[in-house]
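First up is the structure itself, then whatever we jot down about it.
With one protein chain removed, the remaining protein chains of the complex are shown where they sit.
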Amino acid sequence: MDLAIALALQIIYGIANLVLISLGLAIIFGMMRVINLAHGEFIMLGGYVVVISTNHGVNLWFAMLILAPVVVGLIGVIVERLLIRHLYGRMVDTLLATWGLSLVLIGLITTIFGAQTATTISAPLGAVPIGEYSTSGYELFLIAVAIVLSVVVYLALKFTRIGLVARGTMQAADMASALGVSTSKVYAITFGVGAAVSGFAGALLAPLTGVLPTIGATYIAKAFITVISGGTAILAGTTSASVLLGGINGIVSFGIGPTMGEVALLVAAVILLRLMPRGITGRIFRKSL
Amino acid sequence: MTGEIVLETRNLSQHFGGVVAVDRVNFTLWDAELRCLIGPNGAGKSTFFKCLTGQLSPTEGDVVIRDFHAGGREPHEVARLGVGIKTQVPNVFDGLSVEENVWLAARRWQGAKRAKVLTDETLERLVLGDIRNDLVGVLAHGQRQWVELGMVVAAEPWLVLLDEPTAGMTQEEVLRTADLIKEINQTATMIVVEHDMQFIRMIANQVTVFHEGRILIEDTMDAVARDQRVRDVYLGHRQQ
Partner (left out) sequence: MIRSRETRWSLFAAAVGVVFLFAAPQVFELFTIINLTTVLALAILALSLALVWGYGGILCFGQTMFFGLGAYAYTIAAINIGETTAPIFIAIFVAAAFAAILGYFIFYGRVSDVYLAVITLTVTLIFYSLLRSTSGPEYKIGNALLGGFNGVTSPPLNIPGDPSNVLYPEDMFYVAMAALILAYLFCVWLTQTHFGRVMVAIRENELRAELLGYDIRLYKLALFAIGGGIAGMAGVLFANGIGRVTPDIFNLYNTALTIIWVIVGGRGTLIGPVLGAIALFYLTSGLGTQASINNNLVLGIILIVFVLLVPRGILPGVIGIWDRAQSRSKLLRSEKRMRRRRAPRRPEQEAANDG
């Protein structure tokens, strides 16, 4: 029984982890139909904000919950203004430019802070016992954060003006601009929010993984697969794909090993896309958020 | 009507979300016919056309071309039956020359030698010889339409489906197109979707009128032109 609970928690954590690392990417993809290849570097930057600011005496929770999303969000807005907006409607070029951005960010961070970063921060909140087993309190916290974050995105999409515009854009991008919505402004905000959420995820994960200039690469494969499997509906897509893929990953990881877990996740996603080329929400839950 | 049925639809329906664009249409086309499909904008004729050509997979019902069940098949499978298709928006290879465009159509069915001959013949027949080396992307709209017609002709189809072949053409080009269509009809059965009534008068004998996703009337051009319902539909007299 205790084993079952511990295992279930592990799988739920895997799902929550996918939601966290994918949601920022999903926001940008859902609104702009653009896969941001610098997504991993936004996560990386979030981690660096936390490590550097706590080294300078900033409170860990403040750094993770406030500082990282704000800083990375601002970087996102700047990037959109300087780079992305020159490439509206050129999907492939946008993809390539964000890849260039990814390399530039890796290069900049490496130049400034070096290829290795020695300082790490340990995960707060200690261990929580479950009968004979124990689980990390911080992982439980991350599960809660993933749920809260999803609820916040849901409420923002449902009840705010920008959310309304976002929903319009998700259904039909041309229509929204025809209605006189300033798509340029919407895109800038979208990119900023997406970057902020990615930075937030990176900040939260930094205590578990440490930080490296190239750490983004370890997240993007999973994040990309989750988002394109989910389709363009930001929340329904990310959560349904996270549950499906995270579940498969968790079960196979437990049964065979973590590497095969990743392979199973990928194989499942490729088969899914053969059956539903526009992702889960391209086929079912079409009217969802 | 006499002869063999070459194309029919059975209860063909196409829904987009809650919108019913084509509503249980039963349509029959006989061998050697030149049939015009007309109807006001939004009547469902273009959607119907896309179902015939495999560009859309019908929600319900079937399309049968000779013995082949074409409903929900891929466009290339329909084309492989020997069906020549021209879409509403000119679909041509903009980065290739006029000659290469036509050659690609001919070469699909023929060996290299015969394809070359067929390409030359087609270019001559459609008076495209002078611009054969020009890139299609730089041509005027009407010329692009002609290049696409050339691609249809070069494949030597027995069934030809044209969606608004005269859109964007000058008056002179329209007249030439009418002649060309009659010429193609010597060897092929045809469906032409149009909303330009002037043009239809030039070519049509048998006309099918679409309205709100269904067939309103099917008769000779003269009978259709006299029909009060058709006038209402086109002029919008009757308020819905």
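The first chain written gets the first letter, and so on, giving A and B; residue counts start at 1 in each chain.
What we mean here is this: contacts are C-beta pairs under 8 Å (C-beta built on N, C-alpha and C of every residue); 3 or more make two chains touch, one makes a residue touch a chain.
Keep in mind that what you see is a predicted model, and the values were worked out from it rather than measured.
In the complete complex, the hidden chain is touched by one of B:15, B:66 or B:108, namely B:108. Across the entire complex, the residue among A:6, A:70, A:217 or A:243 in touch with the chain not shown is A:217. Screening B:65, B:92 or B:233 for touch with the missing chain picks out B:92.
By the touch criterion stated above, the residues of chain A touching the omitted chain are 33-35, 83, 86-87, 91-93, 95-97, 99-108, 110-111, 213-214, 217-218, 220-221, 224-225, 228, 258-259, 262-263, 266, 270-271, 273-275, 277.
For chain B, the residues touching the absent chain in the complete assembly are 53-55, 74-76, 79-80, 85, 87, 91-97, 100, 103-105, 107-109, 112, 133, 148, 151, 155.
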